[in-house]
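One structure is given below, represented as structure tokens, and several questions about it will come after.
One protein chain omitted, others in place.
Here is chain A:
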Amino acid sequence: MTPPTADPTAPPGGQAPPPSAAGNRPEPSGLTWSLRGRTPADIALAAEGPPVTPDWAWGGSRGSGVRVCVVDSGVERDHPDVGPLDGSWVVTSDDDGPRVVTTDTGDTCGHGTACAGIIRRLAPDCELHSVRVLGERFSGTGDVLLAGLRWAVREGFDVVNLSLSTTRARFARELRELADEAYFGGTALVASAHNTPVESFPWRFSSVFSVGSHQESGPGLHLYNPEPPVEFFAPGQNIPVAWLDGGTIRTTGNSFATPYIAGLCTRVRAKHPDLTLFQLKSVLYLTAANVRVDSRGAA
């Protein structure tokens, strides 16, 4: 099966969408609430073509033209395994609440740099940004995480890596709305499952690309989980990663499986920019090492 491509000749139409809370993101056009004034032929999609293989999906792609944001502890500038950053931001908090400003403060602990290094390894030509939501006096507040993530979604990044979650249920509703906003607006929000069996967010939401670790030794292996809520597994055990002061370490955890999937998403989106996020998830599913695709193109 080849992911269908929207018919470019399909006329715009349908009912007008309701007001959106999506900030500066343009309103979606066309089909939103129901199919009115249009026929199935108007939204015809082609699903033929070569099988969806890793080579079809991301072969030869280096992530060029895709904008990626790492929402974490910051990213060390000019780390040899990360290279130049295209933007570095931080959430600050004052009497007016949290806001996002540019920064040159780098990384507070190495975690964000590790995530950025994995993305850069997979997609060396992507446009890479960082927004720091951890560190200093605002450690671990859901408000700051939410502010940084909202900023990244409304900036319209193509891929957002979030190797974090919050256990505070009072943020769940806003995070769910934000995750949906990202999904429908075209931002692939790739989010880590918590490393321990606790309730946390936003990885549990169906609109995100949720990621956990597998224990296989193959460095280039991703798996689809037929028993969600975690949708995909990726390498997360004993992973060599970039760390502070230009150094490297090895580390373990879902945090480091997540940027692997973010990197794959980046490569796929660079090669197939017209895919919707539903289709992007389908590509990850069809290319997963545990999914067998028969001659009819279905697993």
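We take it that a residue touches a chain if its C-beta (ideal position, glycine included) is under 8 Å from a C-beta of that chain, and two chains touch if they have at least 3 such contacts; residues count from 1.
Rule of thumb we're sticking to: contacts and distances are computed from a predicted model.
Visitor: Can you pick, from "Sugar ABC transporter permease", "Beta-ketoacyl-[acyl-carrier-protein] synthase III", "Iron complex transport system ATP-binding protein" or "GAF domain-containing protein", the UniProt name of the chain not shown?
Guide: "GAF domain-containing protein"
Visitor: Touch as defined at the start, partner being the missing chain; which of A:R67, A:H129, A:R150 or A:H194 qualifies?
Guide: With A:R67, A:H129, A:R150 or A:H194 as choices, the missing chain is touched by A:H194.
Visitor: Determine which one of A:D78, A:D245 or A:D274 touches the chain that has been left out.
Guide: A:D245
Visitor: Tell me which of A:A57, A:V70, A:V91 or A:L134 is the one touching the absent chain.
Guide: The missing chain is touched by A:L134.
Visitor: Counting contacts across the full complex, list the positions on chain A that touch the omitted chain.
Guide: That gives, for chain A, the contact residues 73, 108-111, 134-140, 164-167, 194-196, 198, 200, 213, 215, 236-238, 240, 243-253, 255.
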